[in-house]
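A single protein chain has been omitted; all remaining protein chains appear in their positions.
Letters A, B and C mark the chains as written, and numbering starts fresh at 1 in each.
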């Protein structure tokens, strides 16, 4: 059960909390930037919906059978749309995020941004920290990359995002970027989820390689339960027995998220496949299946990239890609760039 | 290496076979309905391409590095399109196959066909043998269902298909239906593959639950290597850790087949998901990703069905479904019903 | 619910069947070589246990909640032990089956048998039909291999087994060998299961590559429900994301089978791993976990084998292997060769 508070006095809040405990349930108070919500944990809480609804200070009460309460469609029937800079995810929009896998240098980053701006790209991606399987591979440029990303925003008017991996970096990064990203390997790094949950900035939450949809939504719940309700889910491929592509793009995850949650869900065709020749057909599929956006890697010179060299588009290829996905977006009644 | 014979005399064929063996390779002669092809098995056969090309009786020679030779794009650069009745799979067409999971009775089958005809359906599906996990579940109506299927064809002008499971049934079934179907559980039932490979009728070959794309194409190769070159591949979901849907629809298999083979590939949204609410979004995704057709379950009264009760469309729902997928087909430049 | 009949007259049997139908259930009569059993299919059948128990002709009635009735521990509390030749599987015995992957020639087969006899091997394995991923690979020597297997029995006194793949071969093979084998790819080839279920000979049923334990026991149920109650289950590795070995040996399947079923379960270390260096540690693990036997590939000259060349033991290696697993068998209170 979820209790949404209206303009409740401190005393009223206390009375509500007391009643929750009195009934044998556990309250979890979520101080959002706009509203305060209390998740009521325990079985059969739904039996007392009416009783809570009539208490002073309560705006509304919703029954939620799912373990993920704030992320559930039961709490929030209408789809949530999230705006980052001037790009919108949800409500008939297909948001596009593009940029290189990593910030390698100021030149490479700004050149890529310069090439993307005329294509209509309003949201720029680039990692300053790189989660690499090997400790001997390029680990990212680090915090000094933030200045470069700021230049992308000031010079090309784009919103910027980057991945955070270490809880200690969340605050300094959050102060600069427009959106945080949690990578697949950290989907169940719960301390990191709580930390980004305490920030004001939207968060792109990638699905873990072997995470079920429910676990993914529970990970989103960690962020929401700290008060940050701007979570954009991102499907990026799961691990299966098939070896033809690096991962298996789980396109079914997109409609499943829409059936289970109100949060927007985007698709990352690069990490879903690891193959350049699959990016276009699977991006089309994702849009047709209802994706609210795409996260695409574009590098000014992919062949020189320090990571993901084989799967990044050139700006020219990306322009062509945008041309080819537009008819699909139109066919499902959505707008793209 | 693949040697395609022209009008070769018996003596010429023998000379070619002799040279193959002389070079240390193994010939595999494939007597197709129109042409005879020799697959040359062994390493480094490609070194002798020119030598074989100049032999009398040889029409063309192609190098094939893939283990699946006849199914490979290397052998046959252009996509193959396959016609069943008046329905076409490939070459800009999205073929639609619709009908109930199983033939339960004459009435149920003919009623469903009657409802499908006005929707433009030209190809009817229905199983007379049902592969069931339990020996105590409905095992299908058996061979007597063939007469019912024939009535569908004579009364409603539709092409008909059904699944074969037992090698002893292949011939009698093949004499009646327009197209044979091999189910997922039998994808590596090699004797069955060889048997359908000896028939004239097209074959729908479903992907096994945990088959890699390569193994699937090798299964097709079994059919092709017996001389039947009319194989339609069908993606029907793979087994992964995710439990939200019955299987995980592997949409990426569709473009992968197109990159690796010339054979058409269709999509079965019912078995891929086992959930009615996922059929539409994933069928859209499949078409956007390049599927050459759909195999959809429609039953006059799904709630009374003896199998797959929860995942079959009513004719009315199916009519609506066709309306909704048409714009996607158009967006990828293809025609549907 | 399972009804075991005593010396029931035809009339009594009919009365029992009538009552089953009258209650709204479906009877499935299983004519075993020693007893006749009726599986009663339907919900809440258990409510009528007492009523059926008191009918004339009924020996005993057991409630079975599992979908696999005859294979369930609920039907048959004590573990079943199965004897093939002089080798026993179950009841404190670890049965050993050894021999080459395939019958390649009389010489190779008899030489291997000759080398195995002095090691105490009493049960010889060798495939005459080979299920191969490629149609161009060695497909097995075929039915003529039966004569060679018969010589193994007559000359070396061993019981013999081989795989059947085609329903048409079941009868001729069954007339010669002491035990039939169903391969992993055919675990859900239901017509084949029914056919071996109609034979008198014991059947080794390998687990499918992506079959759950329940599906595996349901496949066993197909054989049992035709009257053949001599099924030996064989774990042979499942398909997972891990690529270090060919398959992932699911050792947990062994105790799970013991918890769910009364049937004996053996382990195939060769196909579980595809790596010679894993055969010994995983065979030890299987025995420690409760395996009732091992199925091991031994070839007189593994390096010349037409299939599985890299994973077969030489007779000398196998002798050493037997030495090393014996202490584990002893530690779990079991006897080996």
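To be clear about the criterion, contacts are C-beta pairs under 8 Å (C-beta built on N, C-alpha and C of every residue); 3 or more make two chains touch, one makes a residue touch a chain.
Bear in mind the structure is a predicted one, so any value in this text is a computation, not a measurement.
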Touch criterion as defined above, residue of C:56, C:120, C:142 or C:255 at the omitted chain: C:255
Touch with the omitted chain, as defined above, among A:6, A:24, A:92 or A:131: A:131
Chain not shown: contacting residue from C:1, C:286, C:306 or C:322: C:286
Among A:7, A:77 or A:168, residue touching the chain not depicted: A:168
From C:34, C:65, C:154 or C:243, residue that would touch the chain that is not displayed: C:243
Hidden partner interface residues of chain B, rising order: 210, 239-241, 243
Hidden partner interface residues of chain C, rising order: 210, 212-214, 238, 240-245, 248-252, 254-256, 258-259, 272-273, 277-278, 281-282, 284-290, 327-328, 330-332
Residues of chain A (touch criterion as defined above) contacting the omitted chain: 26, 28, 39, 41, 67-69, 131-136, 139, 165-168, 185-186, 188-191, 194, 209-210, 215, 218, 221-222, 225, 239
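What we mean here is this: only the chains that are shown with their structure count from here on.
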Rigid-body rotation angle, chain C and chain B, from Cα fit (steps of 5°): 180
Chain centre separation in whole Å, for chain B relative to chain A (CA means): 39
Centre-of-Cα separation between chain C and chain B, whole angstrom: 33
Residues of chain A engaged with two or more neighbouring chains: 210, 240-241, 243
